[in-house]
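For this view, one protein chain was removed and the others were kept in their places.
Should a chain be cited, it is by its letter among A, B and C, assigned in written order, with residues numbered from 1 in that chain.
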Amino acid sequence: MLLVPCPVCGPKNAAELTYRGETHSRPDPNQATPEEWRSYLYLRDNPAGWLREGWFCSSGCRTFFTLERNTTTGELREPLLPGNKVAGRPISDGTEP
Amino acid sequence: MADPVFRSSVTSAETTSAESTSAAAVTISDVSDWSKCSVKAGEGTETAKGFAVALGTAAQRNGVLVVHHRQHEWLLLGSAAQVDETIHNLDRDGFVSTVDLTHGRMMLRVSGPRSADVLAKVCSSNFDDAFTPNRAAWGATVARVTCDLVRDDQVGVRSYLLLCDRSYGDYFFQSLLDAADEFAD
Amino acid sequence: MRQTSPVIKQRRAAKYSLGGLIRRGFSKESWPRVWREPEFGSHYDVVIIGGGVHGLATAYYLAANHGITNVAVLEKGYLGSGGSGRNTAIVRSNYLTPEGVAFYDRSLTLYNSMARDLNLNVMFSERGHLTLAHTDSALRTMHWRAEVNKLQGINSSVIDPAEVKRLTPSLDVSENVRYPILGALYHPPGGTIRHDAVVWGYARAADAYGVDLHQKTEVLDVLCTGGDGPEGKGPGGRVVGVRTSRGDISAPLVVNCTAGWASTIASMAGVRLPITTHPLQAAVTEPVKVFLPTVVVSGSLHVYVSQTDRGELVFGASVDPMATYQMGGTLEFTEELASHVLELMPGIGRMRLLRQWAGLCDMTPDYSPVMGPTPVEGFHVDVGWGTYGFKAGPVSGEQMAACVANGRVPELIAPFGLERFSRGDLVGEKGAAAVGH
Partner (left out) sequence: MSNHRIPDAPGQLINRDVPLTFTWNGRRLRGYEGDTIVSALLANGITITGRSMKYHRPRGPLTADYWDPNTTVQVGDEPNVRASHRLLRDGMNVSAQNVWPSLRFDLKSANRLVGRFLTAGFYYKTFMKPAALWPLYARVLGTFAPGGVVDLDAPPPRNDKRYAHPDVVVAGGGPAGMAAALAAAQAGASVMLVEHEHQLGGHLCWGDDTDRAEAARLAHAVRAAGVEVLTDATVTGRYEDNWLAISQRGLPGIDERLIKARAGVLIVAAGTIERPYVFAGNDLPGVMTSGAVRRLITMYGVKPGNRAVVFTANPSGDAAVVALEAAGVTIAAVVDGRLGGNVVAAHGRNRVRRVTLADGRRIDSDLLITAVGWTTPTSLLNMSGDRPVYDPEAARFFPWCPPDNVLATGGLAGDGTTEQLVAHGEATGLLAAARAGVVRHRLQHLTRRAEPVTTPEPAWPADERPPLPHGSHPALFRSTTHGIVDYSEDVSSKDLVQAADEGFDSVELVKRFTTTTMGPSQGKLETVNTVAVLAEARGETIEQVGTTVWRPPYAPISLGALAGRIHEPVRMSSIQPWHEAHGAQPILAGQWIRPNHYGDPESEVRNTRNRVGIIDITPLGKLDLQGPDVPKLLNLLYTNSWNALPQGAVRYGLMCAEDGVVLDDGVTGRLGPEHYLMTTTSSGAATVWNWAENWLQTEHPDWQVHITPVTTGLTSINVAGPDSRQLLERLTNDIDLGPDAFQYMQVRTGTVAGVANCIVWRIGFTGELSYEVHVPSGFGLFVWEQLLVHGQDLGVAPFGLEAQRIMRLEKGHFIVGQDTDGLSKAPVTGLETLLKVEKDDWVGKPEVVWALSRGDGPRIVAVQPTDPTVVPEEAAQIVAAGTNQILGRITSSRFSPTLNRSVCLAQVHPDVATPGTTLTIVLANGTRTTAQVMEHHAHFDPEGSRLRG
């Protein structure tokens, strides 16, 4: 289980937090065209790589915060734990030995 | 009219049996009748300075245990009189609010040399002295219930206060008793 | 587009049969290869990205129904290495909306004749599918589904706990448990199928028509022209080919059938999708003698289970909340799974978990797929299959083939177009239970 660095509590098991997904900014509700608004509602970059995402420390300090995580390697941009990366080779993607 | 009767949320019969002698490896007692008050204020305010408790820790202030478990929030635990007095004397500058949580939170004390082992069966927090020294305060799930935890050793004996929503009372108490079972002597 | 003659020639594939098996048992003659190792071509009429059941079925029906055989299926791993090779193979048609029901029912029809059509036993086992209700509101949803299903002519009804017990004796239907079984949606035609066989069946049959199956061929870019975005990508443009790890291919039509990876391919064409990628995990136990005759799903407990004819219990759950392309799996999944399945069947606590794995699911906001053309001409999608797309493989292939071949969106898939999101017309499957297999 991922250790998630809550800015207030410190590293916590991911299960202690609520994942909130890809961050995106809210268009002005009075100006937005239906296209823009619905792209805010539904469309996502969903990158295979670095993703900025929201977390909520739901069973701890109740802070909403964002962090950057690589969706293919599991790395966090601010390395939390030293020594978690596989040096040399990419982490197994499960489809190859 | 009859005088109001205060009742704890722990209604199960075992309540008393868990409160055994202090020599036991672990004792679990229901201390829900403590006064519990939440104070919210900005981090740099006079109110905050008045408490002088670092985030993530707790401290005794005039007989009240002041728990700074969350940003902008303090939990005052103690007797009704002392908590009321602390609230009364708060140095309120700017935006400060208080809510009495006495009735909304149930509180257990888990004490004894094996208390950390009991909690380690139902909570993923690290109970090692280095991570949760005496007077550490934090939030975590315990037996799948969201709790506030405070390490509050009693004359050198390891001890924890656990607060959760009142409605979980029976379930929560039973879960801890069950976890403590293997350490019963 | 140029179509070959309406009478379609199928390359002779050795017919699978008991006779053939016996003859070869004596003669030691070996079976011919299931599919060719084709040469890498530089031009195809249609390029299909993704060698799962959707991509392969689309290729097969393009050839079989429309005579379009100059088709390549590009697969970065081995055939079926995506969701198609790692799903729990539950098949049903008791969906919540009329459009969903019509669509999946067509798929069941195709599955029923598949062994004959593809000359390969896909081991379709119509063992009955039970969706348990533990709360009033879940029961209400079951009724809702049953009523819609009945109007569409689907065999589906709500049954009481006694009937649940009769159909599946290992379930605990007693009342004084944390999650009492208040009833179930019973769907007799639902069941399981051998997922790998379906993949191989379509692959073998498509190959026999001359479709080129390129494994270990990763698409690195989608080549476009005329679009609003950089490199001619994006709305307003059209697709001209793909760049792969083995070279470029030119093609006027490209179909994205990459499920969990759908967003990565779409972004190569400058198209944004209403999709996030989440792992869905599954697990099997060690085998024991067969005791579980039906497929059991519990939405409230986020678990489903069936027993294979090899005796293992196959479990699944709902997707992991965190978006990721990693397939490592988690311990929490097995813990939740075990505690929930023991609520349903307290008698199996001594069975042991043998293996857990994960696949990637392309989740959409309305639990329905995204099918058909995109703002980039020639670039089609058949994605958004989430946790339920295996059962849709045949019908999707059939309809996508028609869509690509005729340049018109067939009625059966019209409700699932990408434009529904900008219109705000989501499909109503969202009301169904969280575990939607």
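In this text, contacts are C-beta pairs under 8 Å (C-beta built on N, C-alpha and C of every residue); 3 or more make two chains touch, one makes a residue touch a chain.
What you are looking at is a predicted structure, and each value in this text was computed from that prediction instead of being measured.
A.B. asks: Just to confirm, in the complete assembly, which displayed chains does the hidden chain contact?
C.D. replies: It touches the following shown chains in the full complex: A, B, C.
A.B. asks: Which residue among C:155, C:215 or C:267 touches the omitted chain?
C.D. replies: C:215
A.B. asks: Could you list which residues of chain C touch the chain missing from the display?
C.D. replies: Counting only chain C, the missing chain is touched by 16-18, 20-22, 24-26, 30-37, 77-81, 85, 98, 112-113, 115-116, 119-126, 134-137, 140-141, 143-144, 146-148, 150-152, 158, 169-170, 178, 180, 194, 196-197, 200, 215, 285-291, 308-311, 328-331, 334-335, 337-339, 341-343, 345-357, 366, 424, 426, 428, 430-431.
A.B. asks: Can you list where chain A touches the absent chain?
C.D. replies: Considering the whole complex, chain A reaches the absent chain at 1-3, 5, 8-11, 13, 18, 26, 29-30, 32, 34, 37, 40-41, 54, 56, 58, 62-64, 74, 80-89, 91-92, 94-97.
A.B. asks: List the residues of chain B that touch the chain left out of this view.
C.D. replies: 1-9, 11, 33, 38, 40, 54-57, 95, 97, 99-105, 117, 120-124, 126, 128-133, 136-138, 143-145, 165-172, 175, 178-179, 182
To be clear about the criterion, only the chains that are shown with their structure count from here on.
A.B. asks: Can you tell me which chain pair comes out on top for contact count?
C.D. replies: A-C
A.B. asks: Return the distance between the CA-based centres of chain A and chain C, expressed in whole Å.
C.D. replies: Taking the mean C-alpha position of each chain, the two centres sit 27 Å apart.
A.B. asks: In angstrom, rounded to a whole number, how far apart do the mean CA points of chain B and chain C lie?
C.D. replies: Chain B and chain C have C-alpha centres separated by 50 Å.
A.B. asks: CA centre of chain A versus CA centre of chain B: separation in Å?
C.D. replies: That gives a centre separation of 32 Å.
A.B. asks: Spell out, as numbers or ranges, the residues of chain C touching 2 or more other chains.
C.D. replies: If we look for residues of chain C contacting two or more partner chains, we find none.
A.B. asks: Going through chain A residue by residue, note those that touch at least 2 other chains and give them in order.
C.D. replies: 15
A.B. asks: Can you list the chain A residues touching chain C in their complex?
C.D. replies: 1-2, 14-15, 18-19, 21-22, 34-35, 38-39, 41-48, 51, 53, 71-74, 91-96
A.B. asks: Contact residues on chain B for chain A in the complex?
C.D. replies: 55-56, 69-71, 124, 138-141, 146-147
A.B. asks: Can you tell me which positions in chain C touch chain A when the two form their complex?
C.D. replies: For chain C paired with chain A, touching residues are 76-78, 81-82, 261, 263-264, 267, 272-277, 321-328, 330-332, 357-358, 365, 421-424.
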